[in-house]
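Here the structure is laid out as structure tokens; the discussion comes afterwards.
Omission of a single protein chain aside, the complex is shown with its protein chains in their original locations.
Then we have subunit A:
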Amino acid sequence: MTDFFNENLTSLHKKLVDKEISATELTKEALNKSKSSQSEINAFITIDDEGALKRAAEIDAVGIDPDNILSGIPFAIKDNIVTKGLKTTAASHILDNFVPVYDATVIEKLNELGIVTIGKTNMDEFAMGGSTETSYFGKTANAWDHTKVPGGSSGGSASSVASGVIPVALGSDTGGSIRQPAAFNGIVGLKPTYGRVSRWGLIAFGSSLDQIGPLTRTVEDNARVLAAISGKDQRDTTTEDQSVPDFTKGIKKGVKDLRIGVPKEYFAKGIDEGVKDVVKKAIAKYESSGAKVDEVSLPHSKYGIAAYYILASSEASSNLERFDGIRYGFSARQDGQTLEDLYVRTRSEGFGDEVKRRIMLGTFALSAGFYDAYFKKAAQVRTLIVNDFAKVFENHDIILGPTTTSPAFDLGSENDDPVKMYMNDLLTIPLNLAGLPGMSINAGFTDGLPVGLQIIGKRFDESTIYKTAYAFEQDSQLFTKHPGVNF
């Protein structure tokens, strides 16, 4: 019996290389845990017994590669990342029968390294939401309290990792969809720099904001997965030709003399006091470890939500136009109907309320006569936010603050108030607008629920984020705490 709570990639790799356990056995355990957790947390949309076992057998037949830490490791993949031959739904009715004919670049890269995909994790429909409650496939529960939301949109990935069901998972982050669920579940989630990881095969939500990233229990695991999925991709020309370093190198250097900026806006009124306390204590630890901490300002971050919901929804309104019931996915096709009827019925029945809300919002913002007032203005605000960060980074190495405005809230509590739901993204959205990398790690607990510390770095400087995160993680040993339920 492998207890993922007591393992990391290094320890699992050692067991695999030493033949203490085979890839098939490890896969079986992950499959069993995934299945037995479903009734409690519902983290998966699809669990691929057959495919995973076949794949594990192949890896065992070839033998574990001792130089490759991901060889034989079970992974969970967010269900908006396409997997060849394995149903990929984006948690939407409109794709509930969609079996891709190709692999996303990140999947190709990970398969090359010998991972085993256990299944596809639950999420908000088309990644639109912060609670995994807009999924067509039911709600996912928080790993620490099954009456709370796991956050979103990568709620299934976060909850499954935090519940010890799977060692690592991939998520995607458009406005906080990796960091916020990582915070709510007390794990490590990184949104890479825009252009670090290929989006080829990621079902688009907001193309200028989306990034795929890892959700893991430890900082070092996270660094290893990021290195595996990063790099310039000819098929995604928004990826940049940046070298991919070994992100674990220098991870132990410590934070002495690290120049940390703490934005005052990240501790403004309206942010949960418990969250503030936990995060302030964490920052104080950095100070006592020799880091130089001072208050900074990101004056335009308060406009982030407004700009984001215009830009992301505009892009989404266009990205989701391809779901028309003609070539793939759900179709309301009937004999004798008009083309317009096919479109209207397919999209009316196929999309959920939140997706429709954002399509309408985006369509409106792009409409003739409104473009300048909405889309263009939002794009200008985006530039101001980019400049805010650039200014702080002129004399700081890293920015710290809370990841979320509150700890995980009750399932169902915010479903009728979309604006309140959108406000949850206040602290994560500015990074997406600026294309910056950001991570959430567990900073402690308030009322028994994890609180995320957000670590924001310069573009393509994930290494400093990992170093910063590792120092606190090792100091606090919080990764040894877990929800206590063993599936």
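Convention: a residue touches a chain if its C-beta (ideal position, glycine included) is under 8 Å from a C-beta of that chain, and two chains touch if they have at least 3 such contacts; residues count from 1.
Keep this in mind: contacts and distances are computed from a predicted model.
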Missing subunit (named according to UniProt) among the choices "Ferredoxin-NADP reductase", "Alkaline shock response membrane anchor protein AmaP", "(2Fe-2S)-binding protein" or "Aspartyl/glutamyl-tRNA(Asn/Gln) amidotransferase subunit B": "Aspartyl/glutamyl-tRNA(Asn/Gln) amidotransferase subunit B"
Of A:Ser230, A:Ser314 or A:Asn442, the residue in touch with the unshown chain: A:Ser314
Of A:Arg199, A:Arg224, A:His300 or A:His396, the residue in touch with the unshown chain: A:Arg199
Hidden-chain contact residue, picked from the options A:Thr10, A:Ser289, A:Thr363 or A:Gln474: A:Thr363
Of A:Phe5, A:Tyr102 or A:Tyr303, the one touching the omitted chain in the full complex: A:Tyr102
Candidates A:Lys19, A:Arg235 or A:Lys264 - the one touching the absent chain: A:Arg235
Hidden partner interface residues of subunit A, rising order: 81-82, 88, 90, 95, 98, 100-102, 104, 199-204, 206-208, 234-238, 314-315, 317-318, 321-324, 326-328, 335-336, 339, 343, 363, 366-368, 371, 375
